[in-house]
Every structure is written in C-alpha cells, then in structure tokens.
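Moving on to subunit A:
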Amino acid sequence: MTASRTMRVIALHVAVLAALFLVQFVLPDYHYLAMTRVMVLAIYAMGYNMLFGYTGLLSLGHAMFFAAGLYGAGMTAYYTDLGVPLAFLIGICCGALLSLIIGLVALRTTGVAFMIVTMMFGQVAYLTITYFTDYTRGEEGLTMPASARNFDFLGLHVDLTNAVLRYNLALALLAITLFVILILVRGPMGRVLIAIRENEPRTLMLGFDTFRTKLGALVVSGTISAMAGAAYGLLFAYIGASFASIQYSIEALLFTLLGGAGTVLGPLLGSILMFYMIDIASEYTAAYLLVTGVALVLLVLFFPKGILGTIRERWLPWLP
Partner candidate 1 sequence: MLEISDLDVYHGSSQTLKGMSLTLGKGEVLCLLGRNGAGKTTTLRAIMGLARAQRGSVRLDGAEISTLPAHEVPRRGIGYVPQGRRLFSELTVRENLEIGLMTRRSPRRVLDEALALFPRLQERLGQVSGTLSGGEQQMLATARALCIDPSVILLDEPTEGLMPSMIATIRDVIVTLRDHGKAIVLVEQRVEAVLSVADRVCFVENGRAQATMPVQDLRDDPSLLSRYVGVG
Partner candidate 2 sequence: MSDKTTDKTKEPKSSITRRSTLLGMGAATGAGIISSVSPGFVRYAQAQTSEPIKLGFECHRTGIGASYGRWYERVANAAVKIINDEGGINGRPVQLIVEDDGTDPKRGAEVVEKFATQHKVDAVFGTLFSHVVVGAAPRAGELKMPYLVVSEGTHVSSGSLNRYCFQPGITDVRSQVTSMAPWITKNLGKKVTMIFPDYAFGYDHRDNLPPAIKAQGGQVVEMIAVPPTETSFTRYLPRIPTDTDVLYHIMVGPAVLTFVTELGQFYGSQRPAIFGFIDSVEAVNLATPQLGFLDGTYFWEGMPRYAQKDQSQWDKLYRAAVGVDDNGASKADPKDISTYAHMYGVWETLFTIKQAMQSAGYAGPKDKAKFIEALEAIEKFDEGRDHPQGDKIFNGKNHQAYGHQNISKVNGARMDVVHRTSIEDGMYEVKADYTKMSL
C-alpha cells in the first residue's frame, strides 16, 4: 500500500516536471520568460510553504530571506571576482545564517506575535538595505555586470543571457527543491512538522524537541527562499530593495494560500496562477494589486485550504 502510494507520488511529480520541461518548446516568447520567472518565484513560495504550510508558522517577513539570497549572491557577483557559482552558494549561506538567527529569536513567540515579529524583522532587513545605500544602491538597486552574465563552470561556458539556459536552470533548481521538500515532508521530519502544526503541546509531550524542529523548519524554509533569491538575482541580473518589502513577503503567503498550504505542489500552482492573474489584470487596470487583495480575502473566507488542499481533502488523500 505504502509502496504504491510512493510510486504514485513520484510519478505525479516527475510528470509535473516533465510537463514543465516540455512546455518550453511551445511557449511563446513572453510566456517562456514569464515561466522562468514564475519557477524561481515558486521555489521561494515552496520554501515559504515549509514553514507556513507544514509547520503552521505564518511568517510575514519571508522576503528578508529571499533578499538575503538575492543580495548575498548579487553583491558578491557585483563587487568580487569570486564567480557566479560561488556567489550563488554565498547567497544561500546568507539565507541559512539569517534564518538561523531570526529563528533563534522569533521562535520564542507563537501565533500572532510570531507574525508581527517576523514582519518587523522583515522591515528591519528592508531598512538595512536602504540604509547601506552606498553599497546596495537602495531602491534603485544594482545591475549585474557583464562578468556575472558569462562565466565558465567546470569547463562549460555558461551564458546567463541565454533564455533557454535560464529556463532550464530554473527548472533544474525547481526540480531539486521539489524533491528535497518531498523527501523531507514524507520522511520523519515532515511528520513531526505536521504534528507541530496540528498540536504543538502534544508533540512536545511525545518527546520531540519542538523548538529545534521548528528552528530546523525555519532554516530549511529560509534557505530555500534564499536560494530562490540568489537564483533570481543572478538569472535576471538585477537586485533591488523592493524585493525585501513587506509586499514581497505577502506574495509568498498568497501563492501558498492559493495553491494550497501544506501541499508540495501547491506553491508552484499558486505562483503560476497568481502571476497570470496579476499579469492579465494589469492589462486592464493600473490597480492590478486589487487582484491580490480580493484573492486573499476570498481564499481565507471560502477556500482556506487552497486549490490542492481542497482537492486532497475531497478526492486525492494521497497527495503529499
């Protein structure tokens, strides 16, 4: 029974990735680029989902982890000659370190206090970026130099201005993230995370160190989000303070809520749908963020489980 379930789960995810691989041959130019962007954003949302969906901790400051990756990687590529691969790694490490520090402090709170504390830390991160304007160029941001667009890696020449390469790099990162999350949430750690979400005092009294588990979840979540940030900065050659704004934290929440919190594929689905909803709305009105607002209210009122969450509840109980 369990084995067939596992097969079904793996088959589903491989199918999704294969579909993403195959659509690149039919996507029109604009959507090709848009999907590249959406996949990176989906990684960000998937990282967010680790914390919100699986552990039940609602953070309103996740953009700081995305920004940690973005700036960690971007500033390294901009100011040093360490090379893009190393910059990417440094970006991820920045996110891991930041999430560890934030976690040690913020996880002392729960519920609403956790939401507000993370929001405040997020705001501090944003202000920090604007404060060090001399280095970060604040709101204006930095554009990656040519040296960060072309590099040699393991004897291969990589040209990041190449759209095909970018799409497939994003897809590869998405695939890695997808399977890392799949393994984590279907494994023992995932079970404990869900247990914390459902009933934290009980989980503590079952002998689990809930603080450490939550910290672990936050670090994994922050690191994945940072990876998305690092990838975003390097692939699209621009880093700027607006990526650290509260609105960006809320986007992760929105993607996750829409697709289905606590489902592996939910954030991906949510990112795609939301991106296109906003994209289409922006052709008709300058107030395209209205879509965001309406979506949030409708979701929380009528579909608190999101699309995949509802599907799982009604039809596919095996969906991870």
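Behind the choice of candidates: all candidates are chains of the complex that A comes from, given by their letters.
We take it that contacts are C-beta pairs under 8 Å (C-beta built on N, C-alpha and C of every residue); 3 or more make two chains touch, one makes a residue touch a chain; residues count from 1.
Because the structure is a prediction, the values reported are computed rather than measured.
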Neighbour chain for subunit A in the complex, from 1 or 2, resolves to option 2
Seen from subunit A, its contact residues with candidate 2 in the complex are 22, 24-34, 37, 130, 133, 137-141, 143-144, 149, 159, 161-165, 168, 236-238, 240, 242-243, 282, 286-288
